[in-house]
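The complex appears here minus one protein chain, its other protein chains still in place.
As written, the chain order gives the labels A, B and C, with residue 1 at the start of each chain.
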Amino acid sequence: MSVRVQEQDFDLAAELAGFGDGAGAIVTFTGIVRNNPAGDLREMLIEHYPAMTKPALEQIETDALNRWQLTDSRIIHRFGALKPGAQIMMVATASTHRQNAFEAAEFLMDYLKSRAPFWKKEITTSGEVWVQGKDADVAALKRW
Amino acid sequence: MSVRVQEQDFDLAAELAGFGDGAGAIVTFTGIVRNNPAGDLREMLIEHYPAMTKPALEQIETDALNRWQLTDSRIIHRFGALKPGAQIMMVATASTHRQNAFEAAEFLMDYLKSRAPFWKKEITTSGEVWVQGKDADVAALKRW
Amino acid sequence: MIDVVYFAWVRERIGVPREQVETNAKTVAELVSELSAREDRYELAFSDLSAIRVAVNQTLVEFDAPLEGATEVAFFPPMTGG
Partner (left out) sequence: MIDVVYFAWVRERIGVPREQVETNAKTVAELVSELSAREDRYELAFSDLSAIRVAVNQTLVEFDAPLEGATEVAFFPPMTGG
């Protein structure tokens, strides 16, 4: 069980070495900076609220652990300036049952989207724009 | 989009290098040989039906691609004698939307469980036993 | 002549992974009856058909499926992939 907030990149394989401690099922989600429809994204600036970020992520992880039988979990979220194609964040969940691992990973993602204090600004060749929170992301919390 | 059936191990990080081609969301599921409750599993023997396995997996992958907008997908399934802790199989899905990636990965797993011609035998210190298909796995197909 | 193949505990009970069978059976079910009448090991393997799945030419079918055009018939327990 661990949460990390960091500027540097992460290596999914290294994160999964020994992860889950014998669990049969491991689910990962990796978020990647994708280019915008115009294809002119230079970088994605990710700002966060340092005093709040880690506690907020730990609370989300705790909620998942209380809800599903997991043998392990991990949340890593980056901040700073990221290029298209760069990894933004990952979650991983391990359980003896695949459905638990899948549901817990989706739960973590849904809460990360609208309950973790990160903000994204797209820097394009023609200007800068803050990414807006999606109503669909807020609505996604209702299913849990 | 690819399907592989192989005896040798796989490296999740290597499989994901370049995977998804700019998709924002990548989901992976990795199945691991877990020990039995008695803790005396020596190995899991995985048998398959070579002439049918790859076409069956490709059909499952095609069904997923027809149903969700994916920028990439991969299914790797091993056969042979595997020790506890070894990787058995993986699926990976990439999409611009995380919900598509999650749902497609769950779909692939549900179909792999009861529609891909693999059979597992547990070799323990006290004997051998074929793993039985679970009614829950067959029931899981009903949701799709 | 049809190639008949067996997997997992079906293979273990029949005792061979593959054999060629001369048959006039019209359906999978008729083939199963013919084989079961041959020897005890077949009768034992096929004693509970609810525990057996069948594929004709590598495609899952029901026991009432016709054998016309069949070159390979496979019998095996419910699959346990993943």
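The definition used in the following text is that contacts are C-beta pairs under 8 Å (C-beta built on N, C-alpha and C of every residue); 3 or more make two chains touch, one makes a residue touch a chain.
Everything numeric here is computed off the predicted structure, so don't read it as measured data.
Considering the intact complex, the chain excluded from display touches A.
Here one chain is not drawn; of A:Arg34, A:Arg98 or A:Lys113, the residue touching it is A:Lys113. Touching the chain that is not shown, out of A:Ala13, A:Met52, A:Ala81 or A:Ala139: A:Met52 (per the contact rule at the top). Listed by residue number, the positions of chain A touching the unshown chain are 31, 47-49, 51-52, 55-56, 77, 88-89, 109, 112-121, 130-133, 137-138.
Here is the rule we go by: only the chains that are shown with their structure count from here on.
The minimum number of touch steps separating chain A from chain B is 1. For chain A, residues touching at least two other chains, in rising order: 98. For chain C, residues touching at least two other chains, in rising order: 82.
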